[in-house]
Structure formats: C-alpha cells, structure tokens
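The structure under discussion appears below in the form of structure tokens.
Missing here is one protein chain; the remaining ones are kept as they sit in the complex.
Let's turn to chain A:
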Amino acid sequence: MADVRLRGAHRAVRGRRLTERPNWGAGVAAVVWLAFVIIPIYLMVKDALQTTDSYLDGGPLSLPRHVTGHNFVDVFDRGFTRYLINTAIVTVASAALTVLLAFPAAYAIVRSRSRAVSGIFRLFLAGLAIPAQATIIPVYLLITRMHLYDSLTAIVLPTVAFGLPLSILVLASALRDVPRELYEAMTLEGGGSVRLMWSLALPLSRASLTTVSVYCALNAWNGFLFPLILTQSDEQRVQTLGLYNFQGQFSSNIPGLMAAVLLSAFPIFVVYLFARRWLVAGMAGVGGK
C-alpha cells in the first residue's frame, strides 16, 4: 500500500498524467479474471472437438488429442437444426415486431402534445420494473386460453411485450436529439406526421434502432423462461430448451453436449466479430432492464 502511494507521489512529481500509468493492482485483477473467463470457454471448445474417449482420459486443461467433427454431426442428427431454425424464427419475429411497435410509439411520445401520450409513456416507464419471472403463471393462463400453447407465436408475444418498455425508452431518448427546426423545415415542404417519421426521424435515429434491434434479437435468441413454460413438443423447441433437454440425455456424452452449446452461441460470436460496437451497445440494453 505505502509503496504504491510513494510511487504515485514520485510519478506525480514528474508530472505524468495518471491514467497513462500502469495500474498494477487492477492489472493483476484483470489477468486473473481473464483466466477465469477463458478456462470455461476453452474447455467448451476443446471438449466439443474431441472424442468421448479422449475426453475421459485427458487432463482437464490438456490440448485436445483426437480432433473430430463427429460431435457436431451427432448433434445435428438429434434435431438441433430444427431448434436453431425455430430460434431464428422467434428471434427475427420478436425483433421486427418490437421495433415496429416501439418506433411509432417513441416518435409520438417525443413529438405529441397529447396528455394521454405522456400518460402512456409513464406507464411504460413503470413497466420497466415488472419482473417477467413473477408473471409466468398468468402468461401461461393467457396463452393457453388463446389456444397458442406449444407454438412459436406463444414465445414471441410475451418476449415482445417485455422488450417494449426499454426499447421505447432508448428510442425516445434518441429521437429527442432530433432538432425541432428540422421538423419545421420539412413541414414547409408539405410533410405530415407519417412523412416526418419516415424520412426524418427514422434516418436520424438509425444507430439507436440498430441497438434496440440487437438488444431484442439477443434477448429472443437466448430466451429460456418463456419457451420453458409455453412450449412442450420437439417440433416447437428453441435452442436453449434443446440444450436443457440434451443435458438430461447426454449425461455421459459431454463432448456432444459442448458441441451443442458451441453451436447455440456460434451465430452470436460471428456477429460479435463483425459488429462488436452494436452488440456491446445492445448488451448494455439487456442488463438495463
């Protein structure tokens, strides 16, 4: 401690900017955390690539000895393709529906002078606090009453509903930054509300739209709770539930299980590689809920 402080004072005398100095304490923590994060991911990839026999023989952190793609074939044989397609459908439908509902709402919340609109906005703000876990029983009741139980639609509906408050909040705060003068200028050219939204508000809030879409898509792709209580059959299964099921079946086939886990996360890893910025922005939204 004293040493750190002394060194700090010493450096200060030399007039260096603080943030440019190496911070050893945090640096060590960062390296330890790095190992903690990487070990499970390394094991996941390694196990997915080796045969069951070499999984049982090898040391925990050893390099894979017999690399094979067989586990992936095995996973696809057990119907994982179907689960991935189902998940993709749910993901696209949820993200599209959320944006379609949220954007006009956010636009009206920013632009409208109606009291009712600001009242509804307050409702959405309060809705941020509704925990999805606590509503699974009535959601189950609603979905069965609507004869939607065990369908992909059943997953999309509550997923969208619980994504709306944050999406509207993010979009509305982006739309507030569009200067009023632009709306006025475009009105002089003879534009109504629809045209103002379409050719002014929409292009100017493209970044937030992307963030919101990514947030909704990520939520839907990784969703577990609603599929768990609202679907049942193999035909309607999404990937997260597929993993949960495999985990019961594959108890002795860890490489197969890890191959499935890797496949389930693969599309997102690819997006992360190419569009890291959007994904991080979207993730900030995820936890913001």
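The criterion applied here is as follows: a residue touches a chain if its C-beta (ideal position, glycine included) is under 8 Å from a C-beta of that chain, and two chains touch if they have at least 3 such contacts; residues count from 1.
Assume contacts and distances are computed from a predicted model.
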UniProt lists the protein of the undisplayed chain, choosing from "Gas vesicle synthesis protein GvpL/GvpF", "Binding-protein-dependent transport systems inner membrane component", "Xanthine dehydrogenase subunit D" or "ABC transporter", as "ABC transporter"
Touching the hidden chain in the complete assembly: which of A:173, A:199 or A:249 does that?
A:173
Of the listed residues A:56, A:73 or A:207, which contacts the missing chain in the full complex?
A:56
Considering the whole complex rather than only what is displayed, give the residues of chain A touching the chain that is not shown.
1, 4-9, 12-13, 15, 17-19, 21, 23, 25-27, 29-30, 33-34, 36-41, 43-44, 47, 55-56, 59-60, 101-102, 104-105, 107-109, 111-114, 116-117, 120-121, 123-124, 127, 129-131, 133-142, 157-158, 160-162, 164-165, 168, 173, 180, 183-184, 186-187, 191-193, 196-197, 218, 221-225, 229, 239-241, 243-244, 247, 254, 257-258, 261, 264-265, 268-269, 272, 276, 279-281, 283-284, 286-288
